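First, the structure itself, so that you have it in front of you.
Removed from the display is one protein chain of the complex; every other protein chain stays in position.
Residue numbering begins at 1 within each chain, and the chains themselves are lettered A, B and C in the order written.
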Amino acid sequence: MTDVCMIIGGPQGGGIESAGQVALKTVVVKGFNVIGTREYHSNIMGAHSYFHLRFTEKPARALRIPVDLVIALDAESAFTHMWDISTKSYFVYDADSQDQEVSKIPSMESSLKRRVKEALAPKGGATVGSAVKFVEEKGAVPVGLPLKSILKKVSDETASPLSAIAKTVNIIGLAAGLYLAGVEYDYIAKGIELQFGNRPKVLKPNLVAARIAMEYVESSFGKQKALPNGPHRGRSRMLASGNDVVAMGKVLGGLTFQTFYPITPSSDEAFYVEENMYKEDVNGSKISILVLQAEDELAAINLALGAAAAGARASTSTSGPGFSLMNEAISMGVMAEIPVVISLWMRAGPSTGIATRQGQQDLLHAIFSGHGDTPKIVVASGDHREAFFDAIKAMNWAEEFQTPVVHLLDKYLASTVAVLDEWELDVSNVELSRGKREDSPGSEYMRYEITEDGISPMAPLGKVPMLISSLEHDEHGHVTEDPVDREEMVAKRARKWETIARSIPEEEKLVLHGDPEARVTIISFGSTKQIILSAMEELERRGILTNFVQFRVLSPFPAETAKKLLSRSEVLIGVEMNFQDQLSFLLRAHTGIYVPHRVRKVNARPLYDTEVVYAVEKIVREGAKEVVVSGGA
Amino acid sequence: MTDVCMIIGGPQGGGIESAGQVALKTVVVKGFNVIGTREYHSNIMGAHSYFHLRFTEKPARALRIPVDLVIALDAESAFTHMWDISTKSYFVYDADSQDQEVSKIPSMESSLKRRVKEALAPKGGATVGSAVKFVEEKGAVPVGLPLKSILKKVSDETASPLSAIAKTVNIIGLAAGLYLAGVEYDYIAKGIELQFGNRPKVLKPNLVAARIAMEYVESSFGKQKALPNGPHRGRSRMLASGNDVVAMGKVLGGLTFQTFYPITPSSDEAFYVEENMYKEDVNGSKISILVLQAEDELAAINLALGAAAAGARASTSTSGPGFSLMNEAISMGVMAEIPVVISLWMRAGPSTGIATRQGQQDLLHAIFSGHGDTPKIVVASGDHREAFFDAIKAMNWAEEFQTPVVHLLDKYLASTVAVLDEWELDVSNVELSRGKREDSPGSEYMRYEITEDGISPMAPLGKVPMLISSLEHDEHGHVTEDPVDREEMVAKRARKWETIARSIPEEEKLVLHGDPEARVTIISFGSTKQIILSAMEELERRGILTNFVQFRVLSPFPAETAKKLLSRSEVLIGVEMNFQDQLSFLLRAHTGIYVPHRVRKVNARPLYDTEVVYAVEKIVREGAKEVVVSGGA
Amino acid sequence: MARKWLDYKTDSWVQWCPGCGDFGILNAIYRALAELDIDPSNLVVVGGIGCSSRSVYYIKGNAIHTIHGRAIPVASGVKLANPELTVIVTGGDGDLLGIGGGHFVALGRRNIDIPILVYDNAVYGLTKGQAGPTLPAWIQTKSLPHPNVQGSLNPLLLAFAAGYTFIARGYAYHLNQLKDLIKAAIQHKGAALVDILQPCPTYNDFMTNEWYEKRIYYLSEDPSWDPVVRSPQEHKEKAPKMLEKMMEFDERIPLGIFYQNTYKETLEERFEKIMNGYLSSPPGKRPLGKRPIAHPFQVFKEKVIQV
Partner (left out) sequence: MARKWLDYKTDSWVQWCPGCGDFGILNAIYRALAELDIDPSNLVVVGGIGCSSRSVYYIKGNAIHTIHGRAIPVASGVKLANPELTVIVTGGDGDLLGIGGGHFVALGRRNIDIPILVYDNAVYGLTKGQAGPTLPAWIQTKSLPHPNVQGSLNPLLLAFAAGYTFIARGYAYHLNQLKDLIKAAIQHKGAALVDILQPCPTYNDFMTNEWYEKRIYYLSEDPSWDPVVRSPQEHKEKAPKMLEKMMEFDERIPLGIFYQNTYKETLEERFEKIMNGYLSSPPGKRPLGKRPIAHPFQVFKEKVIQV
C-alpha cells in the first residue's frame, strides 16, 4: 500500500512553496490522498524552509518523521534534514554542494550548526559530503543531483539564459524525488501545469526542467518502478489550506464585513476573503464583502463591532499578539452584547515568540480574555472540514447569542493543505441564522430587553433610536449604577450564558472517536485531531486500543458529557502543544477529573502521528507520566 | 460596647468626601477604631454619593447595613437610604425638603425612583415627608434639620454671605448626626481642625456650623448622652486608604519608576506616589521617583518594561480596562523576562461597567492574561496592612524572578480608609531585594543564560552589550527558531516557574483563619478578608463555628497546602464578588476540590459582614447552595 | 415639518458640572442637527469615555457608548457598514487625541465621512483633572501635584498631516458660530475635525472662559478668508497660509474653518469603485439567505482539480 512521506527543503524565496503545491497537485492527480504543510522562518528570503508532505490511499491524516524522501535543494537543507531520513529512503541533494561546510552557511541557526558539527565529526568534518555519509549509514540512498549541469541543460533546451531558468531548481529537485518515489512524468507535468498553467513563460522551462531531472535520475539510478495509481480518481477534488477553508466558510456563511491587521498565520485567511470579496454572480447572487485592513488589532475588532451594531455579519481574524490587544474590546462585546467572530490562529508564544511556527498555547487566554466576568464562546476546529463548518457556525452563534465568538485555530491548520471531496463540504443542509434579529423594531424597542433566556431582540442601527453601551445599563441601554439594575443585568447575562450552554448541542461540543470501551483515552483539542486519529490506528495495530475525546467547544464547557465519556477510562492522556496542559486544567476545573498523563510538544513544530504512537506506548507500557516529544526540523 | 455604623449622603461635589474625612478623624480622636468608605457615581458633580463608616472599640473590620445613623443632606439621599436604617437609629434629613417629590429629582436613577414610589405609595406619595414616615415606622428616629435657618445663623455668626458658607451643610449634617451618636463638640471640632487646619478661611465657618448644628439638636431633641471615649488614645495613628498604603509600600519599597494612565479606582495610588515622588531628606536618604502619565495603558506598561530593563525598579497601576490593554506587553514581560509590577485595582465589569464601584471579576483574567503560556505571579491583598507589605513583596518578586507580578486589589480597598497603628506597618524586618541582579557583568554576559533554577543573572542596560527579545531566543537573547533552542527555553521558563512556586513560602500564599477544627470553611480572596473575619465572630456567637482559608497568592497556586487545609471541611463555602465563582474554579482546577456552596455579590456594592452572616447561616442551616446578597445603595 | 432643536434633547439628566463648556457644545449640536433636519433614527452618535463622551445619552438618536479611545474605529465600522447613516463622534481630547491618537490619525488616511467633535478642555475631566494632550507644558492646573512636564500637540496640524479633509476650530460658548461649524462638518463629505475649545471650570483653572475670550477671533473676520480647496493646485497654493493659521495659538487663537478639501474621495466612494453596488447595498443592509448561496466547489474553482 502506498504511504509516502517526503520533505523538500530550500531557502525561503527559493520556490519551496510552489514545489510543494506542484507535489500536492501531482499526487492528487495520481489518485492519492494528501496532506502537506510548509515550515518556514519568520523571514522573507534566504532562511531555510521546507514543505512536508504525505500521500497515501487512505485518508491522509498526519505527517510523520522519519520520511521516505528528502529533497535538499541546498546545503542547509541537507544538514537540517539529515536526521529526518528513514531506512530505505532517498536523500536527494545537490551534488555540487558536496564540499560545502556547515560553518560557512550564514543563514543557519547557530545551535543547529553545533549539532551538525557534533554529529558529523566522526564522519570527518561537517560538509554535505559527510551528511550524505551519515544518511547512507542510516540506510538511506543518497541521490546527488548535479544541479549546475542540469540547469545548464534546461537553459540550452529552452534557449534561455541561465539566470532566467535558475528558479527551476525547485522543480528539478522535486521531479527527481517524485520520480524516485515512482511518480511518472505525465503526472508531474500535470501538477506543473496546474500550478503554472496561467503563466506560460514559467510553465515551459519548468516542464523541461522536470523532464531533464527525471531523465538524469533514470540514467544514473536506473528506471524506477512506477507506483500504481491511487484509488481517488475520476472526480473533482479540492486542495485547500486551513486559512482557505475558513475564508470559504466565512464567504459562504454570509459574512459581509471583515477586518484584519496583518499577522502570521492569520492573514492568509483575510487575504483569501479579500480575493473573494466581490463576485457579481454566484448562482444568481452576489458576493460583496467589505474587507478592511485596520491600523492595528484594537481598530480591527472595534471596527467589526461597530459594523455588527449597524447590521453587518462581521468578523476579524488574528493571532496571539493581536488577540491580546483585542481583550478590552472583547469585554465590550460581552457587555454591549454585540456579535463578532474572532478567528484566532495560534502560533508559538509567548509574545512574538516564533511567529511562523506551531503552538496551542492560547486556549486559556482565549477563554479568559477580557476583564470582568466575560464568558464567550470558544470553538476549536480539529481539521479542515470542521474549520469550514465552524466558520459558519461561529457566525451563526455570534448573531444568535449576540456575543463574541472565538474560533480557535492554529498555524498547523493554517498552512496545512488537505485534499477535500465535494461531499465533505456539502452545504445544502447548512442553515444560516441571526437569531432574534429584529429588522422592524417598534418605537418601544429596547436594546437590552430583559427576557427569560437572557437574549434580547437585536435591531440594527438605523431603524429606531436605541442605545448601545459598554457601561452597565438598563433595558434601554441607558447607563445606570443602580444596584438593582446592576444585579438584574448581571443575571440577564448569566441566563444568556446558560441559554448558550443549553442551545449548543453536546455532540457539537465534544466528540468521542474510537471504541467507547477502550481503556486508554486521549483528550485533546484543535488541530491534533487527525494526527491522533492516525496514531490510534497504528496503536491498535500494536495492540493498544484507545479512544479519543475531542473537545470542540471549550466554552461553554461540556462538563457533564465529558464526565460521562471519561468515566470508564483507566489511562487518561492529555495531548497538548503547550506547557501548561491547558485543556487538562480546564477539564479538571469543570469536572474534577485529573489527567495523570500528558503528552506535550512545545518545540514549535507540528505534531506527528509517530510521536503520539511513541508517547502513548511509553505511557501505557511503561507508565510514563509525562512525555515530551520533539520531532521536526 | 460602642459599635456604630453610619451613612452620610449628598450630591457629588457637595462635601461628602470631606465630611467623611472629618468623621473618620473625629472618631479616631475619640479613641475608636474606624473604617470608612465612599460610594460614588462615575460623575464629577451632582450625582448621589455617600460615605459609609463604622467605629468601634474592637478592630473595625467591616461595614454593615442597616446602619445606626443616616445623615441625608438632600432629598435624593433621604430616598436612597430609607431602607438602610435599623430600628433604634437616627435619620437626619433636611427638614426643608419635606415636600420634595422623588419624581422631581433629575439626578436619580430611574429604577430607584420606581422603587421609592412603590414603597412610599402607601404613605401617600413619594415625598421626603413620606420617606420620613417610612423610616419612623421601621423604628428610626427622624431628625429634621432646618438647614436653611441653620445656614442663616452660620452666615450671621461668621458675618459671611450665605453663598460663602453654603458649603458647610455637610458639616452641619455630620455634626448633628455625630452629636446624636454621643460625640461631643470638642472631638468634632478636633476632627474639623485636622481636616481644614491649613485653610483657616474654611476652618472657621465649619467650626461655627458644627456648633450651631449641635446646639440645634440639643435644643430640639434634648441633651444627648455622651459616648465614653474609646480605648485607643494616647498614641499616633494613621488614617489611610488602600490606594494610599499601596503607594506607601511602593515609595518605601524602593520604587524608582512609576507610570500610569488615569483610571478609577487606581489613579489615586499613582497620584499619591506622585505627591511623594521627591523628598530631599528622609532619614538621610532621598526619595526620587519618576512618575509619568502615559498616553494609554499600552504605553504605561511598555514604559515600565523599558525602564526596568534599564535598571529601574518599576511599576504601573491600572484597573480592568487598562489591564486588558496590557495583555500583549505582559506576554512580552514573560518572554523577555523583564520585572514589572502591575497593581490591578478591580472594579465592576465587564467593559467600562460601573467604573467607581466594587467588583472582583478579574482574577482569572489576571492569571491568564497574555497569549502563549504566560505564567505570572498574582498576589491578592486582603486588607490595608497586607496591601502595604504586598506592594513591597511584589517588587521584590518581580525583580527576583524577572517577571510581571500582578498585585490584585479592588475598588473597595482603594477607597476604604482604615486606621493603622505604628506597629502594624513596622518595616524594620522588611528586606528589599533584586535577586540575581548583576551590576558588573563581564563581557561574556548572556542575558538568558540557562541555569538550573531557570533564573539568569540580570544586568541593567548600559554595562555591556546584551540582547533582550520578545522573540524566542537563545541564551544571548538572539532570535532563534531552532526546535532544540526553543524547547530548551520553554523548559528554562518552566523551571523558573517551578522555582517561583517553590520559593514563595506556602504561608504567604494562603492563610487559615479561625479554628482549624471548624467544620464550616469559607474560602475567598482579596478585600473580603476582614469582612469575613468580622462575620465569623458573629457566626460563632450564633453557634456556627467557621474557619476561613484566605488565598493570597493565586498564581502560583498553593494546591497541596490548600488540599491539606480543606480536607477536613464538611461545608465548603466560596465567597466571591463575581458571577463566575472564579476562585472556586481555580481551586478545583488545581486540586479537584469542588466548592458546593457559593455566596455571591454582584451588585457592585461592598460586601457587608451582615450579609456573610446571613448567607452562611442560610447555607449551614438550610442547605442553600447559592446565596446572592444584594445590600447597599 | 422640520425638526426643532428640542426634538434632539433626550430626557436623560445631563451629568455635567454647572458652567461646563460641554453644555454649550451639546446645544450647538442640537441646533446643527435641527437645521439639517436629521432623522434621529438615522443618526448615530458614538462616544468614547469621559465627561464629553456622555453626550451620546443626551442626543436623540442612536448612541454607542464605546470604550475609552475607540470611538473612531467603532464609528468607522458603523459608517462603512451603512453609509446612509449620519455618524458623529463626540469625545474628549484625552480620548480622541491621547489614548485614541492612533485611530485619530488613521481616520485621516481613510477619509471616512465622519465628523469628529473634540471637546477640548486640555484635561482629563472624568478622572479628576489630569493633564490632557493639549495642555501646554509647565501649566499647573488644579489637580496637578507638579506643573505639566509634557508638551501639547496641535490637533489641527495633526488632522492635516493625517489627511482630514475638513478642519475647524470652535468655541464651546459661542453657540451660533459653533453650530455653524458643526453643521458644516456634518455636511462635509469626508473626515472632519472640529476641535472645540471647552472650558472645564472644575479642573482647568488656566484655560478659562476669560483666558479664551481674550484670545479668540474668527478667521471669517478676514473677508478674503476662503478655506475651500477644490483641486490639488489650489491645495498647494493655499496650504501654507492655512498652516500658519493652524499654528497660531498664543495671544491670538483663530476660530472657524481652516481647511476644507472638496476633491478628495471618501473611503466609501473608493469602496464603491472596487465593489460595484457597495453604497446601495452595504454590509449592514445585505440580507442573509437561509442557506449558503453555493457549494464551495462552485465558488472557489481555482482550488478545485479535476482528477
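Here is the rule we use: contacts are C-beta pairs under 8 Å (C-beta built on N, C-alpha and C of every residue); 3 or more make two chains touch, one makes a residue touch a chain.
These numbers were taken from a predicted model, which means no experiment stands behind them.
Between the chain not shown and the residues B:148, B:279 or B:564, the one that touches is B:279.
Across B:68, B:84 or B:296, the single residue that touches the chain missing here is B:296. Screening C:61, C:133 or C:284 for touch with the missing chain picks out C:133. Touching the chain that is not shown, out of C:17, C:85, C:216 or C:267: C:267 (per the contact rule at the top).
When the omitted chain is restored, the residue from A:2, A:18, A:42 or A:521 that touches it is A:42.
The omitted chain makes contact with chain C at the following residues, 97-103, 105-106, 108-111, 133, 137-138, 146-147, 149-154, 156-158, 160-163, 236, 239-241, 243-244, 247, 264-265, 267, 270-271, 274.
Looking at chain A, the residues touching the absent chain are 13, 42-47, 106-107, 261-264, 267, 271, 274-275, 293, 295-297, 321, 351-352. Within chain B, the residues in touch with the undisplayed chain are 25, 28-29, 31, 194, 232-240, 244-245, 248, 251-254, 256-257, 259, 276-280, 282-283, 285-290, 292, 294-296, 298-300, 302-314, 328-329, 332, 336, 388, 392, 422, 425-428, 430-434, 460-471, 477-479.
Keep this in mind: only the chains that are shown with their structure count from here on.
Averaged C-alpha coordinates give centres for chain A and chain B that are 45 Å from one another. Spacing of chain A relative to chain C, judged by their CA centroids, is 42 angstrom. Contact with two or more other chains is made by residues 42, 321, 351-352 of chain B. Contact of a single residue of chain C with at least two other chains is seen at positions 49, 65, 67.
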